[in-house]
Structure formats: C-alpha cells, structure tokens
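Complex shown without one protein chain; remaining protein chains in place.
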Amino acid sequence: MFRHPLDPAQVSAQVAAALAEDVGPGDLNAALIDPTQRLRARVMTREAGVFCGRPWVEEIFRVLDPQVALTWAVADGDALTADQTLLTLEGPARAILTGERCALNFMQTLSATATVTRQWSAPLEGKGLTLLDTRKTLPGLRTAQKYAVLCGGGANHRMGLFDAFLIKENHIAAAGGIEAAVNAARAFAPTRPVEIEVETVTEFEVALAAGADLIMLDEFDEEALHAAMAYPRGATKIEVSGNVDPGRLQALAALGVDYVSLGALTKHIRALDLSLRAERA
Amino acid sequence: MFRHPLDPAQVSAQVAAALAEDVGPGDLNAALIDPTQRLRARVMTREAGVFCGRPWVEEIFRVLDPQVALTWAVADGDALTADQTLLTLEGPARAILTGERCALNFMQTLSATATVTRQWSAPLEGKGLTLLDTRKTLPGLRTAQKYAVLCGGGANHRMGLFDAFLIKENHIAAAGGIEAAVNAARAFAPTRPVEIEVETVTEFEVALAAGADLIMLDEFDEEALHAAMAYPRGATKIEVSGNVDPGRLQALAALGVDYVSLGALTKHIRALDLSLRAERA
Amino acid sequence: MFRHPLDPAQVSAQVAAALAEDVGPGDLNAALIDPTQRLRARVMTREAGVFCGRPWVEEIFRVLDPQVALTWAVADGDALTADQTLLTLEGPARAILTGERCALNFMQTLSATATVTRQWSAPLEGKGLTLLDTRKTLPGLRTAQKYAVLCGGGANHRMGLFDAFLIKENHIAAAGGIEAAVNAARAFAPTRPVEIEVETVTEFEVALAAGADLIMLDEFDEEALHAAMAYPRGATKIEVSGNVDPGRLQALAALGVDYVSLGALTKHIRALDLSLRAERA
Amino acid sequence: MFRHPLDPAQVSAQVAAALAEDVGPGDLNAALIDPTQRLRARVMTREAGVFCGRPWVEEIFRVLDPQVALTWAVADGDALTADQTLLTLEGPARAILTGERCALNFMQTLSATATVTRQWSAPLEGKGLTLLDTRKTLPGLRTAQKYAVLCGGGANHRMGLFDAFLIKENHIAAAGGIEAAVNAARAFAPTRPVEIEVETVTEFEVALAAGADLIMLDEFDEEALHAAMAYPRGATKIEVSGNVDPGRLQALAALGVDYVSLGALTKHIRALDLSLRAERA
Amino acid sequence: MFRHPLDPAQVSAQVAAALAEDVGPGDLNAALIDPTQRLRARVMTREAGVFCGRPWVEEIFRVLDPQVALTWAVADGDALTADQTLLTLEGPARAILTGERCALNFMQTLSATATVTRQWSAPLEGKGLTLLDTRKTLPGLRTAQKYAVLCGGGANHRMGLFDAFLIKENHIAAAGGIEAAVNAARAFAPTRPVEIEVETVTEFEVALAAGADLIMLDEFDEEALHAAMAYPRGATKIEVSGNVDPGRLQALAALGVDYVSLGALTKHIRALDLSLRAERA
Partner (left out) sequence: MFRHPLDPAQVSAQVAAALAEDVGPGDLNAALIDPTQRLRARVMTREAGVFCGRPWVEEIFRVLDPQVALTWAVADGDALTADQTLLTLEGPARAILTGERCALNFMQTLSATATVTRQWSAPLEGKGLTLLDTRKTLPGLRTAQKYAVLCGGGANHRMGLFDAFLIKENHIAAAGGIEAAVNAARAFAPTRPVEIEVETVTEFEVALAAGADLIMLDEFDEEALHAAMAYPRGATKIEVSGNVDPGRLQALAALGVDYVSLGALTKHIRALDLSLRAERA
C-alpha cells in the first residue's frame, strides 16, 4: 500500500488560491531585494509532530521560480522532533521570501492533521480498529486534509457526497423505512457503498437485514453497543462516530468495532510550530 | 465603523471550491429524496462562542437553489450561547441536505476565529491596545479569516505581501542597513506603510529615526521593552508580536504598546460545535 | 428512487464551454435581428427515441437571456415518437437563435445515449440483471452521459478513478497477487468498493476468497462462465463486460450475472434527429 | 497547406476537463502501484481507420507526469490497419495507468471523426467537390472535431456564429428580403463571408444577384438543383447540405456543386476500437 | 442592421478582471459607509464625444449589487455634449462607490474609441469608403474596442487570427508565391475570406488574378495607387492601410478604394472626461 497519488490539478488549484491571496498584485517587499541575490534557508521545527505538505511546497516554488532548489530531509508521514530541519531551500532570494509564508501555512496546517491523526491511530495498531476521517474539513482543503490523515496513519471515509451513500434519518423518512432506502440506493447506484446511520438496536437489526455495507452507531450507550455487536454481521462493517476519548477506543476495538470516525482530526487545527531561517553566507 | 464589505467574488470563489470538493460530480444521497420534498431545519449551537459566516452560507444556497429561504437569528459578530438557533432554512429538502455540511464547515471554522479573537480582545477594550491578526492563515481562506477577526473585535494587519512593507533581517542586509531599507521602500512606494522588525533597542532607535510607520519588537525581554517604550515616538506605532499570554496583554497596554499581533487567532482552529436539525412537519 | 441530482456547477461548466466555442467573440448573425424582435419556436423530433437534456438547455437560455421562456412537453427519460414537440421557446429572437444549435447539440447527443441505453435495458426489466455504463465516454461530458444512462434505464458504474477500486492485471502484479492487492486496497481506503477483473476461473476463486465486492469476468467463454457462476458468492457481485449482443444478455441474466457493463452506451453516438422550427405570428 | 495549428489553450482546457472528471480528487487505484514502478505499454488498434488525437494525448501526460515518454508510430491523419501500434509509452506506471482511459477516450472519439470523414472524402479527390463539416458537434469538443475533419481530408465550414454570416429564413424575414439581409450583413461586417440558405430557385436567383459569397441549397429536388446550377454564378460558391448518400456526391460533383456539408461527420460517433497493453519486462 | 450582440461571457470576464484588480480582497473605504445608506449619483460628461460602455457598467453593478438601479440617458453610439448626464444611479451607497471607478474606466476608455472613430468616419458617409479597425488593440479589450468602433460608425476587420486569412510576405515566401499561397488558403479553409497584402502593382496584379477577396495596398505611392485602382477588379475589394490623414480619405474614396484600416482607432486612447457626482438628499 502506497501513499495516495494526489491529483496534481487539486494541489495546483490550492496553491494558486493561496498565492493569490498572499501575493495579490505583487510582493512589495521583494522590491527591496536585488533580483540577482541568492539565499539559502532552512525550514525547522520548533516542536515534535508528524510531517505533511511536500507536494504543496514543491508546487509553490515551481510556480514562483523553478530555480529555487528544494532539498528535503523528510517525507510526508515522517515523525518529527523539535529543532529538526525539514527542508533546505536555495535559490533566488526574492522567490524564497515571497513563497515563505504560503509554504509554512500549508506545512503547519497539514502537519497539524497528520500529527493529531498519528496520536489517535498509533495506539490502535494491530487492534483491528481503523480510524476514519469525516467531511468536517476546512473549506477548500478537503483533499489535502484527507491526504494528511493518510500520512498520520488514519484512513479516509468518503470524499464527499458523490462517492458513497450515507443514509440518515431524512432519507429513511423519505423512502418509508430503512429497507426501502437501501433498496432505492442499490437500484440507483448498484456499485456504490451504502452506509446507514442508526440510533437504536432495533434500527440496527433492520439495517443489518437490509444488507448495508456499513452501519454507523449514533450515540449508542454501553448496553446498546454490546447488544449490537453481539449480532452476527457477515460482510457488514460497524462504525462508531462522535465524541470518544482515547481510552474508549481500546474498548471499542476489543468489542470488534471496525471503524471510529473522528471529526476532530480535520475540523480542529493546532498548527505545527515551524520557522524558516536564512543562513548567512 | 462598519463591518468590512467583503468582495463578493472572493466569497463566491471560496464557496465554489468547497462545493466542488463535497458535491463533485453530484450528490448521490440526494437521489434518495424526492425533488419536490420540502424541509424545514435549524442550525443550532452546542456551545457558546461568537458567530461568523453568513455571507458564505447565503452564497452556498444561492448557488445550490435560490428557493431555500434563510431566516437568520444572528448576525456576524454576535455572541452565542449553547443551544441557540442561528438560522432557520426552509425549502427543497435536496438542496438543504446537499448544502448542509459545506455551510456548517464555513460557520464552524470562521466562528472559531471570531470566538478566539473575542476572548483575547474583550479584556482590552478601552485600554488603547489593539489586537492584530497575521498572515498565518489557512490557505485559501485568508480574506474569510480576516473578516472573522473583525467580527471578533480584532483588527486586520496587512492582507498580504502586496499592501505594506514589513522590513526584516534579509531586507536590511540587502539594503545595507535599516535607514537604507526604509529609504528604498519610500522611494519605491511612497504611500505604502513601512513597518520594521527589530531585535534590539539599538535597532529600534535606528528604525525610529528612519521614520518607520510601525516598529515590531521581536522577542524583546522586559528590560528592552521598557527601554524602547521610553523613547518619544511621534507618529510611529509599536507592535509586539509572538507568544504572549492574556495577562501579559494588560501589561503591554499599560506600557503604551499600540498593537499585539497573534498568529494563534487564525492558524489554530477549534471549530465551534454546531448542528443542523430537521424539523418534523 | 429519483433521478440523479446533477451538480449545477458541472452543467454550468459544460454549457459555458459549448457557448464559448459557438458564440466566441459574439454572434454575427444576431446583428441582423432587431434586439426587440420576439420569436416563438418549437423543438421537434424527426425520429423516435428517449429524451435527455433539459438541465443543459435551461442553463443555455438562463445564460444567454433569462427572458426566453421554455415550456417543456417532455421530461428527461420520456419515450419520444417522431414529429413530437419537445419544447416551446418564446422570447427575444436573438437569444433563441443564438442558443439554438448549442441546445440541439446537447439534446441530440445526450438523447442518443438515453435511447441506446433504453434499447438494451428494456428487455432486462425484472430479470435481475442491471446494465452499467463505463468510463469510455466523450471527454468533458462524462457526468452528462452518465445522467443520460440513468434516463435510459441503465445504472452508473464508478464515475472515475476516484470512487472505486478496479484491480487489474498491473495492480495484481504490483501487489504480488490478488489477495495482497485486495488487502492493500482495504487498508488504503477501507470503505471504498473493491472490484477485481479476472481472466480465469482460478483467479475468480481467489478473488472470491479475498472478499471482493465485485468481480469482473473478462472474456470468459461459456464453460468458464458456468463454472464461475456455480460458486456460492455471498455478498460478492458478478459483472460481465465487453462485447455482448442483446440475446446473450438474457442468457447472462438467467445464469445470475448481476451486471453487464457496455462501453457502447457512451462511446458510440447516433445523434437523435431534432430540429427547431420558428412559428409564424 | 499544412495541418491546422491548434490553439494550445483549447487543447489544454479540453484535457483539463477530461482529467478532472476522471481523476477528480485523486486516483484511488494508483495507490496500489509503487510510485517508483515503471511501465512500458503500447496503444494498439483493433480495427482499421484514420488516426487523430496526438496533441491531446501529449497534453494529458505533460500534465500528469512529464517523465512519461511517448514514442509515436503514427501522425494525425495517417491511415490505420487493425492490430497496429500507434504509440509506445514508457515511464512511471502510476501516471500511465492514470492517464490511460482519458488518452484512449480522446483518440477513439477523434479518430472516429477522422475515419468517417476519410470514407466520404476519399472518393471525391480531384472531383472539385469539397466536403465540409457543420456546427453539429459534441459540446465542448468543436475545435477538436474540426481538426479531426481536416485529418480525415474534409474542410472546415465556419467555426461558430462569430466568423461568418449564414442568412436563414428568420434573418430574411427580419430584414425584409434577401437583398436587404445581405446589405445589412455587408454594412455590419464588410469583410465577413455571407452565405444564404435558399429553398427555391427564385430565392436562389435573388441571392445570386445580391452577391452572396456562398449559397446553400436546402432540400432542392433534382429539377431545382439542375435549374440552379445552370445560372452563371461568378465568384459565388454553391453548397448542398443535408442527407446525401455517397453515390449522390459524385452526381453533385459532376453538376459543379462546390461543397457538400455533412452533420454526420461530427454528430454521430463510432468510436475507433483501441486498447492499451502493458508490456512485460 | 443592428448593434453587435456582444457575447455576455466576454463582458462578464472583462468586468470580473477589472473588479478583481480594483476591489481585490475587499473595498476598505466602503467600511466607512453604513451598509444601509443609499445614494443617488449621476455620471456626467466634461467634454463632447460619442458614448460607449453600457453593457460593462450594467454588468459591474449586477455583480456588485443588483439593487443599484441604473437609469440611462444615453445609448451606446449617441453623440455627447459637455456637461451632459449619461446615467443616474440609485441604490446602496457602498456598491455605487465601490463600482464607480471601474465603471468610469470602461466608459472613458471605450467612449474614446467611439469618439475618434466617429471623427474619422462621419465625413465618409455616403462616399463608399468604409473605415475598418485592426488587431492593434489594448490587450484583453479587443471585443470591447471592436464594439466601440461599431458605435462610432466604423466597421470591424477580422477579430483575430482565427476568422480570416491575411497573407503577408512570410506566407507568400513559405508557399512559393502569391497564387500558391491563395490556393493553399482556399484548400485549407475554403469558406474563409482571403486577403493579401501587396507592396507593388505587379504583386497587386497577381493577387487579383489569384482571386483574393481583399487586397491590402501597403504604402503605395500616388502613382502606384492610381495604377492599381485602374484594374477591373470584380468581386475583389481594396483596402488601404496605414498612416493617412483625414484629407487623404476623401481622395481615396474618390478613387474607389473600399476600405481604409486605421490602427489609431484602437491603439491610441484619449480617455473621455467623465465624472460621477453624488446628489445630496
């Protein structure tokens, strides 16, 4: 299994938007730098974490000036310690200084997601419980954040509304019941995965019988959870969603829950502390 | 003083990117809902905070289906309590369910910034110290986040590299000194503001003499700070940047510091907890 | 089950591209028409078929001139006879004549796909065999053509490379076997459907054991097909792809094959014969 | 005379749209392939035809990964036999497999048009009758299809509404007669070509007298056609449009008709049967 | 003959670019205006001229705020006197002030072209000589400027490189002579107009014999010009290009020259002096 091959068009669009908002009609400050001046600089950590962001940084300097040479000391997904060098940049000073903040912003934001994902997922290794992300992401950065989740050791739930069914209360009411909703989904898009969100053990039983690929247990208490997990469930997978603490994850794993999905991986951001330091000649 | 009139083209581009990544080639789930079905739903808080995000939510439903009627119970910048209704939506069920997550993502992300800004800025009211944001923002969302800072009671520092000089070490070295750098900036763009980042009191003195509009004191210790603030400084404003705690803000205000800039306002995000609840007919 | 809610952004982009290539810097011919002149015109069939194309036609006239009123006599998916009125347009003559060819081009192309799909799928009704489309589509029109397949009574296979695994020879070789490839896919994206293309009964058996969601039998002869269909297959679905004739579809249905996928639905086009006729006042 | 120099911006936009709809947020399947793995593959024909599509295939791999080396065995416009190698690709396996379907879709669609054009135009060689295309094209692919018509030996009629007048019934009615319409067109855009569509010999005579550059005979019967072709017509050219069979083309050529325009060249598509085959190391 | 129906997509793209460069991330100044404040303002001339620009101004306020009501006192192409009201705007003060400069910039630039065109073309009325524009235009504004030429009473030469042949020295050399070049053009695009630029009477004679639709006499002296105009020329039209003074135009008209093309109409701009004046309540 290899890292997700990001669509270069997405990386490129995200970088273009970021440069447009930072450079706008032109970098005033670069006017103070001789266009022939060269610079050598390093991006350093100030704290530990997990790295993510290389494709975006590469695209930034490809766009600004392909003469900036990037030498990476880390790959996406690598564990970082404080005061570690991530990257050395060498080339025209103007382009390095123009791109500095954009590059740091991508790295600090995406490494935040990779780092928190690793914190949650590392203790689960080998326990049979997989950590999933959600659609609770920063607008415009979903594909980037989902890649960061992979870098942190989590897995991706659906990308958006287009690649899987998640049948909720409203759909069930509209279809006239869980079974009818599953049948409608199968008839409409027979090869798409169908997940159902259930709130009671009774609903769970119906969803199982309807042949859902995935069932999400929504705010099940301990008793309901045990009851549900006691059913034989064939190919159907079980997801628990919502506010769990790390300790509870182990218990869920022990019960045989397949997935826990956590909005916190992508909706909260604690930017990794990074800095770019110019080296003196 | 009124709220910043956002460029509608920016809001529109940010919403288009968010919808594209969530809806992509089409919302599968909406296929389970009769196109004529109508829905009434409310967006509610689960915790207290400060609201931000109306223009983005309005744009989302304008794009998806202008028949969705939005009735707002709050305006951007309003303080929120837990379990408060922010917005009632009424219209075609498909469009409401398709836009739900995008709308929540904008509101939870931007309200995060408005909320943290209010926490920092409220105690400063009337103290003569203004809280500024930085360029440490989420890629693609800078204008949105800077608007959220205004909603929270902070003020905006420069938007990007294009609207002010911030003369740092590299520029000073390139120009051959602080005074030469200021002169170069004035010659190049005489009506643009010139800020200088200084690391010592000696540099501060030179920057003051050079007529900087704004001087940023970078990691000054207590003694250096007092020394700097003792200089008569005419029209020049003083900014302190970096890691400060709330208590220290009061001390800085008492010393006559004009601005404190905080990357934390926009680089860290603790998404406000919101939910959309359908109402039964 | 309802028709697929198309992403309006996709329809809009496809229409913008079509208008740009036809109208370019401006419609010379419209200069011969008084801007105040009004026209009433009808779009008629010259042959039987199945209709598809309303959202694109509506977008064309929304962009060109919202004063053109469209009165539809048919909905997407309706069966058409020759000499039937599909649509009446009334409004400014310039806009109707400027949009005429673009509108006809969308309708004749998409109705072609709906029509051929209906021809293949109608005899299968109630037989338990579903007709699927493929990724063999007209560049730039995939979402539109996949919607046309739905209108014709077929179902959609994956939209693209992003929403399902289809493990082929190269992936199996890279992973070191079918089982390893399925495991890699499950580990990478646990909630995505996994399909495997197999060429022999032996491979089929391995794919079944590996728990594929879907297995595609590639050029199986009669004997191999019967052998494969004799296996108990739990939740796994079976797809036959490639060159089949209508008669063979019935045999495949009888054998319990779940899906037949046909590139011919979308890669070959026999444009439906339509015309726009102005009505005299 | 050389092949039309396509606008690279058009090719690039068509390829971007095609990749976006196929790759979307990222190619899941590529995750199963080691990023360092290399592949050598050939694109082969399964049937005879005329080739078209090189610029689009080159752009696809330029965008996905410039390290994929393309070695072409054919040029646009070349006649193809079954089982012929068109192209050898060598480079990173991921990029080749990601771009495969997009590349085949462009080649099979555009070669379809080149092939059918060659079938119609070859027997006309040296007969003084030129085969023209129309505006009945696949939405978004007009410039590409018109290039394919050139590759097949046909010629291009107007690109769109912007580069020539085609005066029809509605324009004649609006202007108050054929002569008035021609005069209006000449006054408006004196250097643009003016074509008139006529339905009777009387109209033909008026159009000729009005100095049209081109006259299109719309559904003329044999008698009317002979009557029209008997007029001395100076610099005016004659076009016959609509449903003709190959045999009739020879008769039209013998009569001195200058052009026959055929919607069928571009509105119907019978995709050329192509495949990509990986070579084993 | 009516005014050119501009492609709304072009107007919209030109306005979007203009607003982006003026409003950028948001109009700071509008923050000083209460969002509920209304304004009534008039756009006035300070000098005489010919008006052009309505579609762009309408698009500006449609984008910024459709609540701004525009009441036009003039139409494109109208003669203007000094101190004349062109337009009254009434609506939200913010939007009017945000759009003011963009709107004036379009009107002053396009009216400049309409005005100078009228000055050159008015004395030619009824003389049989038509004034043409060229491709010497302001980058990004060609379609707008060509529309302004129509408003001023001139006519449009080709829009760009795509809608007519203009065979020059390099093409003649490449083809091996004028006749060969014309034949190549006719073979390549039989229905496109073919113009040839000639430098001597001998070349003129060859171009005439080759059946050019249009011949451009490049820097012919008086004697050469008379010699050329003495040839019988059938359907071929004659264009004189380059630096002519108004007096010479009459002489050219008398000689029977069909067109004079003037780069000066669109490459030089003397912006019309306009102002927006707020009305007090």
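A, B, C, D and E label the chains in the order they appear, each numbered from 1.
Here, a residue touches a chain if its C-beta (ideal position, glycine included) is under 8 Å from a C-beta of that chain, and two chains touch if they have at least 3 such contacts.
Since we're looking at a predicted model, the values are computed, not measured.
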Among the chains included here, which ones are touched by the excluded chain in the whole complex?
A, B, C, D, E
Of E:181, E:201 or E:214, which one is in contact with the hidden chain?
E:181
Which of E:26, E:55, E:77 or E:153 sits in contact with the chain that's absent?
E:26
Could I get the residues of chain B that touch the absent chain, sorted low to high?
1-2, 4, 7, 130, 132, 150, 155-159, 162-164, 184, 187-193, 195, 211, 213-214, 234-235, 237, 258-259
Counting contacts across the full complex, list the positions on chain C that touch the omitted chain.
21, 24-25
In the full complex, which residues of chain D touch the absent chain?
1-10, 142-143, 146-147, 159-160
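Here is the rule we use: only the chains that are shown with their structure count from here on.
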Rounded Å distance between chain D and chain E, as computed from the means of their C-alpha atoms
32
Averaged-CA centre spacing for the pair chain E and chain C, given as whole angstrom:
44
Sequence positions of chain A contacting 2 or more other chains
1-2, 4, 7, 21, 24-25, 142-143, 159-160, 162-164, 184, 188-189, 192
Chain contact topology under the given definition, line, ring, star, complete or other?
complete
